[in-house]
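What you see is the complex with one protein chain gone and the rest in place.
Entry: subunit A
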Amino acid sequence: MALTKRIIPCLDLKSGRVVKGTNFLGLRDAGDPVELACRYNDQGADEVVFLDITASKEGRSALIHVIERAADELFLPLTVGGGISTTGDMTALLRAGADKVSVNTSAVKNPGLINEGAEMFGNQCIVAAIDARRNDEMKDGVNEIVMPDGSVCWYEVVIYGGSKPTGIDAVSWAKEAEERGAGEILLTSMETDGVKQGFDIPVTAKIASEVGIPVIASGGVGNIQHFYDGFVKGHADACLAASVFHFGEMTVRDVKEYLLRRDVPVRMDW
């Protein structure tokens, strides 16, 4: 008996509705978030992540409303991310019923936000979300990552929904986020996101071994074995997926039954 590995369905929201695209583009409407989250709860999801991709004011109030509704009906941990740039934003979401808030672009631009959030709400509340992309042009000071084919690269932090490279080394940034007080890393590889060929194992394993806080692997699940690889090869503490669950390709229960058969500890009684 031990701490179990977590399966986390992720709901990308736009103006209060679930959307899901590939490679951060091409959005499709996939339904009411609270309805979907309840379905995942029934299937045995260990947590639910809501990522808001709207930038408008109306979209934000729709988000708060979704979180309130979700918190009223779901008795499992809820993480919310997207557009959080002040501790005031965090307060509003935590008050609405979120348990953790995830910061991405705003934390890269203002790393002190992680410290402030951790001091106010505790480390466990602050998730550092990192979008990373492979870069083959090696330079000084970056962490080398060896790919399965033997090639060497590094991973660069990209912000604004994957549109702006920063020149920042993702491994170093993950460590800095931990030092500043983040309680968890949510790592999305832009190499694999939406491609359905599995999580990006090299970068996930590297970051998971370099930080002392839990790492959530994100981006790329296409089949059930990918979850196993994320935990066993990527050393992730949790695996996040969206479209395979939204479009009914598999249920959370299917994934957990599979993992249990392969001796990955998961919570089965719910």
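Just so we're on the same page, a residue touches a chain if its C-beta (ideal position, glycine included) is under 8 Å from a C-beta of that chain, and two chains touch if they have at least 3 such contacts; residues count from 1.
Here, contacts and distances are computed from a predicted model.
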**OP:** Consult the UniProt record of the chain that does not appear here and report its protein name from "ABC transporter permease", "Cation:proton antiporter", "Imidazole glycerol phosphate synthase subunit HisH" or "3-keto-5-aminohexanoate cleavage protein".
**Re:** "Imidazole glycerol phosphate synthase subunit HisH"
Subject >> Selected from A:13, A:36, A:66 or A:94 as touching the chain missing from the view >> reply: A:94
Original post:
Residues of subunit A in contact with the chain that isn't shown?
Top reply: 1-6, 41, 46, 68, 71-72, 75-77, 91, 94-99, 119-125, 183-184, 212-215, 237-238, 267, 269-270
